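A single protein chain has been omitted; all remaining protein chains appear in their positions.
Chain IDs A, B and C follow the sequence of writing; residue 1 opens each chain.
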Amino acid sequence: MIDLPTLVVNFKTYYESTGSRALELAKLMEQVSEEYGVSFIVAPSLPDLSLIAEITNIPVFAQHVDGVSPGAHTGHITAANLKELGVSGSLLNHSERRIGVDLIADGIASLKSHGLHSLVCSATPLVSKALASLEPWAVAMEPPELIGGDVSVTTRPDVVKTTIALIQEASASVIPFVGAGVKNSKHLSDALLMGSRGVLLASGVTKSPTPRIVLEEMAKVLQSRIDS
Amino acid sequence: MIDLPTLVVNFKTYYESTGSRALELAKLMEQVSEEYGVSFIVAPSLPDLSLIAEITNIPVFAQHVDGVSPGAHTGHITAANLKELGVSGSLLNHSERRIGVDLIADGIASLKSHGLHSLVCSATPLVSKALASLEPWAVAMEPPELIGGDVSVTTRPDVVKTTIALIQEASASVIPFVGAGVKNSKHLSDALLMGSRGVLLASGVTKSPTPRIVLEEMAKVLQSRIDS
Amino acid sequence: MIDLPTLVVNFKTYYESTGSRALELAKLMEQVSEEYGVSFIVAPSLPDLSLIAEITNIPVFAQHVDGVSPGAHTGHITAANLKELGVSGSLLNHSERRIGVDLIADGIASLKSHGLHSLVCSATPLVSKALASLEPWAVAMEPPELIGGDVSVTTRPDVVKTTIALIQEASASVIPFVGAGVKNSKHLSDALLMGSRGVLLASGVTKSPTPRIVLEEMAKVLQSRIDS
Partner (left out) sequence: MIDLPTLVVNFKTYYESTGSRALELAKLMEQVSEEYGVSFIVAPSLPDLSLIAEITNIPVFAQHVDGVSPGAHTGHITAANLKELGVSGSLLNHSERRIGVDLIADGIASLKSHGLHSLVCSATPLVSKALASLEPWAVAMEPPELIGGDVSVTTRPDVVKTTIALIQEASASVIPFVGAGVKNSKHLSDALLMGSRGVLLASGVTKSPTPRIVLEEMAKVLQSRIDS
C-alpha cells in the first residue's frame, strides 16, 4: 500500500540522479519522508534499480515495464523481475517512452498480477480517461509541451479538473495524478487542491542545488493534506 | 580489456536468470572463469544490472543501451550510467530488441566515448558487414530463426565463414562473434575453429539443470584456444 | 454518412487484392452493393488508394493514417490528403499496424476535423472500452490470435457481447464492430445478432475463388437487417 497524497520523483537519466548520486538522493528522500511522515516514491533509472531498491525503504518504481512474462526477451523489463527486487511498481507510457495501447494494457495486467502498482502517463484529459478504463493504479496527466519547462501544469486548472473528472468517470478506483513543470510546494499545493492525489516531478528535485529544502517544502504540503 | 576468445551469457529475462538466481549464476560464472583462467561476459537483465556489477569481477554487459546523453530520457539506458555502475559494455540491436541504424551508430559512439565495449547483433552476413562499418567492438551474427532453438549456428559453416570474412572486409579491428542455438562445448569449439572469437548463448547455460558442468566444458574449450 | 450495418473488406497487401485485382474487386463490391442496396466499405492498400477512390462509388477507407498535419512528414498519411482523394475514412491501430495511444487520439481528431470516419481496432474488450473513450466513429474488436484464421470471433459470443457493452458504456455514439476469422454469411449474421453493427473481414473475400458469391451472401444478410 502506498499512502496518499504522494510525490513521485522521476530520476530520468539525468547526471544528477544516476549512479552514486541516485543512491544519495534516494536516501535523502527516505530521510525527509520519515521525518515528516509523508509518502514519497522514487523512480530511478533502469540500471540503478536493483541497488536503490536494496538500500531504500520508500517505494521504488521502475521508469518502464514491458508486459511480457519471463522468457526470451532481451533488453526488456518484466514485472516478475521488479517484484523480486523489491520494486513497488512502474511508470508506463511516459511521454519520453510511449508504447502502444496493447502494451499498456499488458503492462498494467502484468504488474497487477505481481501485486505491483501501475502509474500510466497520458498527454491529455481525453487520453487520461481512455487509459483509466484499463484500470491501472493511477493515471498521471502531463501536457508534453510543459514537461521539463518552467510553466506548471497547475497554471491550467481547467485542464487539471477536467482530467480528474474524466478519470473518475472512467473508473472510481483509479487515482488521478498530474505533472509537468511542477517545481515547488505552491505547485504541489495547487495540484492537491484541484483534486490530484499526487504529483510527478523530475528536474525540480533532481537538478535543484538544494534538494533537501525542496523536498522538505513538498513534505510540509503533503503533511498538511494527510488529515484534511 | 576483455580477453579473447570469450563466452557471452545473455541472461535475457528468463526466470532462471533474473533476481537472486541471476546473482548466483553470475557468481558461478566468475568462479569457473577464475578456476580455468578463461574469459566470460555476463549480460543480466537491465533491472538486475547494478547489483550484479557490484558483486562480480567478470565483465558485465547491459542487454541494451540508448545512444543518448544523460538528461530527460525516462526509461532509457545511458552509457554514462553504465560506466559509473562498473558495467563494461552493452549488447546493441539484439533480435529481440532491434533499433534503427542511427541509434546503433549513436550507441556505439556513446559507449566508445565512455571506454565501454559495444557488441552489435545482426541477422545475416551482409548486415554484419554493414554494422562492422560502424566500428563497434564486436559484431555477433545470429540467424533469428535459430535463436532459442536446438540447431546451432555452427551447423551452417558457410554462413559463419562468410560472415567473418565480410566483417573483416569492412573493418580489420572489429571482432567477429556468432550465436544462436549454441548449447554445448562442441558448438563453441566449432565456432572458434571457423574463426569466431566468441560465442553468444543464453538458454544453453541459463536453463541448464547443471550450469556448472556446461560452463566448465565451455571453459575447457576456451582454455585450449588461448595459446593456440 | 455510411449506412449501417456494413461490411468492411480489408484488402491488406494480398496479391489477390492489390494492383489491377484491387480495382476489379472494388468494382465488384460496388456492383453487389448497388444490386442489393447494402453498405460495403473497401480498404485497399495505401499505394492503391487514389486510383480506387477515383473509380468506385462505395466508401473507401485507408488502412492507416498518421495524425499529423500536412508538412514535412515523408512516408506518412495525412487525413487532409485522404479527404482530397475522396477517401471516406481510415482504419487505425490494426493489429498488423499498432500505434501509440496518443497517435490514435491524434488520428481520430485529424480524421474528424476533415469530416472523415475513424475505425479503430482493438484486441480485447477492455482495450475496446478505452479506445471508445477517444470518441472515434467506430471500434472494431479483433482477437489477434483469430485474425487470418479459420475460427470466427463469433464463436466467442461472450467476448463479443462484453465488448459491445463496454464500448457503449464508454460512449453511446461509438459504433461497435467485430472481426477476425469471419468467412461467411453465417458469421456475419451471428455478429449482427450479437449487436455488432458491422464486420471487418479480409481473406474471406480477397482470397475466395468466388468473391461474388461470398459478397452476395453477405449482402443478403445485411439486407435482412436493414429494416429489422
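Criterion: a residue touches a chain if its C-beta (ideal position, glycine included) is under 8 Å from a C-beta of that chain, and two chains touch if they have at least 3 such contacts.
Small disclaimer: the values here were computed from a predicted structure and weren't measured.
Trainee: Given the contact rule set out at the top, which of the displayed chains would the hidden chain touch in the full complex?
Mentor: B, C
Trainee: Check the options C:K12, C:H117 or C:R156 and report the residue that touches the missing chain.
Mentor: C:K12
Trainee: Hey, which of C:K27, C:H76 or C:K112 is the one touching the hidden chain?
Mentor: C:H76
Trainee: Using the touch definition up top, pick the residue from C:V42, C:V87 or C:V182 that touches the left-out chain.
Mentor: C:V87
Trainee: Of the residues B:K12, B:H64, B:K83 or B:K129, I need the one that contacts the missing chain.
Mentor: Counting the whole complex, the residue in contact with the absent chain is B:K129.
Trainee: Take the complete complex as the reference. Which residues in chain C touch the chain that isn't displayed?
Mentor: Residues 10, 12-15, 18-20, 45-52, 54, 62-64, 68, 70-78, 80-82, 84-85, 87, 91, 94-97, 147-148, 202-203 of chain C touch the chain that is not shown.
Trainee: Could I get the residues of chain B that touch the absent chain, sorted low to high?
Mentor: Against the left-out chain, chain B lists 93, 98-102, 104-105, 122-124, 126-127, 129-131, 133-135, 170.
Basically, only the chains that are shown with their structure count from here on.
Trainee: Just to be sure I understand the contacts, which chains border both chain B and chain A?
Mentor: The common neighbours do not exist; no chain touches both.
Trainee: If you tally contacting C-beta pairs for every chain pair, which pair wins?
Mentor: Top-ranked chain pair by contact count is A-B.
Trainee: Rounded to a whole Å, what is the gap between the Cα centroids of chain A and chain B?
Mentor: Chain A and chain B have C-alpha centres separated by 34 Å.
Trainee: Between chain B and chain C, what distance separates the C-alpha centroids? Give it in angstrom.
Mentor: Taking the average C-alpha coordinate of chain B and of chain C, the gap between them is 45 Å.
Trainee: Just how far, in Å, is the C-alpha centre of chain C from the one of chain A?
Mentor: Whole-Å distance between the two chain centres: 38.
Trainee: Give the residues of chain B touching no fewer than two other chains, as numbers and ranges.
Mentor: Answer for chain B, listing residues that touch two or more other chains: there are none.
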